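All protein chains but one are shown in place.
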Amino acid sequence: MILTAITLGFILEKVILVSIILGGSLGIAMYSTWAERKVAAVMQDRRGPNRAGPFGLFQPLADGLKLFMKEEIIPTLSNKFLFILGPSLAMLMACMTSAVIPWGPNIVHADGSVFTLQVADINIGILFIFGVVSLGVYGIMLGSWASNNKYSLLSGLRAAAQAVSYELAMGLSLIALVMMSGSLSMREIVEQQHGFWNNGYFTWNFFKQPLAFVIFIVCSFAELNRAPFDLSECESELVGGYHTEFSSMKLGFYLFAEYINMFITSIILSSLFFGGYNYPGMDWVALHVSPLFVSIIGVLVLLGKAVAFILFFMFIRWTLPRFRYDQLMDLGWKSLIPLALFNMLVTGAIILAFQK
Amino acid sequence: MILLEAFSTPVNYFPILIQLVLAIGFVIVMMGATHLLGPKRKTTDKLENFECGIEQEGNARQPLAVKYFLVAILFVLFDVEVIFFYPYAINFRELGWNGFIAVVMFVAFFILGFTYIIKKGALNWED
Partner (left out) sequence: MNGANILFYLLAAMILGSGLLAVTTRQLFRAAIYLLFSLIGMAGMYFWLQYEFIAAVQVVVYVGGITVLIIFSIFLTQQAGEKMLVKKTGQQIFAAIAAFCGFALVMVQIVQNNFTATKNLSLSPSVTNIGNQMLGVDKGGYALPFEVVSILLLAALIGSIVIALRTPTQTS
């Protein structure tokens, strides 16, 4: 292992990029809470938050401050160390997924140096995401166990069993995608979806792998513990779910981690299936305007796609009722896994049959 | 068709380390800040576990249903199978029909086991 190529400038560049990404995803997560309440309000014919600032826009800030100022309660019967580690791990894992996401096309400076809008371009990007997602379950399991509360423990169990079940279908659905692209690198997969239309067909993976997309998005709902799969925090049976005992910023970490995960999942969905930072007419922009604009518009397009997915997640939450636990497990094991396997084999057979 | 893999050096992984360090720092700072900022007025009643307002009854850490354990076992086994598909998926074009047949055989065993667990009722949640 050689680290000679690392200069101070490189480190500084990456530190700034990482800070922007972490800060940005936190900001978006904060405003997702506002958007969620507004969406809920619109769908239930209410007004939603409208007191703090115009349209209630300062509401997330007030909420954040409130969480900071609340008393930190650690129940006497709980394990203090694990009680603190649980929410910390949940937050940490939420912050790590964004490391391999390509946020925009490379910016080439006039002197030939390249500025990559990606923290780390590793060639096992998809497996990295898969790994971090599989770690995400520990935050919930630790917190629920440490609380020593019956509701928390039940909820943690449900969440863990649900997360591992849907991880399988998620991994299988991605294999069909990897077969098409022949790479595990996120950058490579996004680059292959360049533009929108090429050689008489769409370039975006959604049009080539619609079934994989459907499986993947259903699994994302389950991995995010969002309605209709939010059995780990159903208020009617389990009080507050795994975060019943948590207060102040520890509770905040669980909530924020969930919203950060939602944002990052939306970004991953758009990168893998909807072309990431690619958009129709990007070649025209590069030719007629400036390559720099391609990158700037690319980042905005990616964020736009992510916001569309976030809104989709929210519409679903306020539209569909919750699943029953056996239905949830049946869907994951008996429908999605065979479907994903079928999709994988059919994809392989078709590509091999048409390949010369 | 040649599938070139992007040249990856340890330098590519170094930024992940930077992100990890920054994320850990952020988590520690936030945890410390909330610990310092919040009021500290603890009473024994307040520090009791929540149980819908009644006094706590017994220990929460009871043995769980064996079903959950079974899900975990099945997950580990299937996870190993899924991870085997990734190296295949990367270069299944070069491996051609030979590789495809090998994987179909692999999947056949997978499905065999899968039908077995379903027929055995390992995934039935209604007792």
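By written order: A and B. Residues from 1 in each chain.
In this text, contacts are C-beta pairs under 8 Å (C-beta built on N, C-alpha and C of every residue); 3 or more make two chains touch, one makes a residue touch a chain.
Every value quoted in this text rests on a predicted model; they were computed, and no experiment measured them.
Enquirer: Check the options A:L127, A:L255 or A:L352 and report the residue that touches the missing chain.
Expert: Checking each option in A:L127, A:L255 or A:L352, the one touching the absent chain turns out to be A:L127.
Enquirer: Over the whole complex, note the residues of subunit A touching the chain we left out.
Expert: On the side of subunit A, residues 1-3, 6, 79, 81-82, 85, 122-124, 127-128, 130-132, 134-135, 137-138, 141-142, 145, 148, 157, 160, 164, 167, 171, 184 touch the unshown chain.
Enquirer: Taking the full complex into account, what residues of subunit B touch the chain not shown?
Expert: Residues 3, 5, 8, 10, 13, 17, 59-61, 63-64, 66, 68-70, 72-77, 79-81, 83-84, 86-92, 94-95, 98-99, 102-103, 105-106, 109-110, 112-113, 116-117, 120-122, 127 of subunit B touch the chain that is not shown.
As a convention for this text, only the chains that are shown with their structure count from here on.
Enquirer: In whole angstrom, how far does the Cα centroid of subunit A sit from the Cα centroid of subunit B?
Expert: Distance between chain centres, rounded to whole Å: 15 Å.
Enquirer: Touching residues of subunit B toward subunit A in the complex: what are they?
Expert: The contact residues of subunit B facing subunit A are 3, 5-6, 8-16, 18-20, 22-24, 26-28, 30-31, 33-35, 37-42, 44, 46-52, 56, 59-61, 64, 68, 71-72, 75, 78-79, 82-83, 85-86, 89-93, 96-97, 100, 103-104, 107, 110-111, 114, 118, 123-126.
Enquirer: Subunit B touches which residues of subunit A in the complex?
Expert: 1-3, 5-6, 10-11, 14-15, 17-19, 22, 67-78, 84, 88, 91-92, 95-96, 98-100, 119-123, 127-128, 145, 147-153, 157, 160-161, 164-165, 167-168, 171-172, 175-176, 178-179, 182-185, 187-188, 239, 244-245, 248-250, 252-253, 325-326, 329-330, 333-334, 337-338, 341, 344-345, 348-349, 351-352, 355
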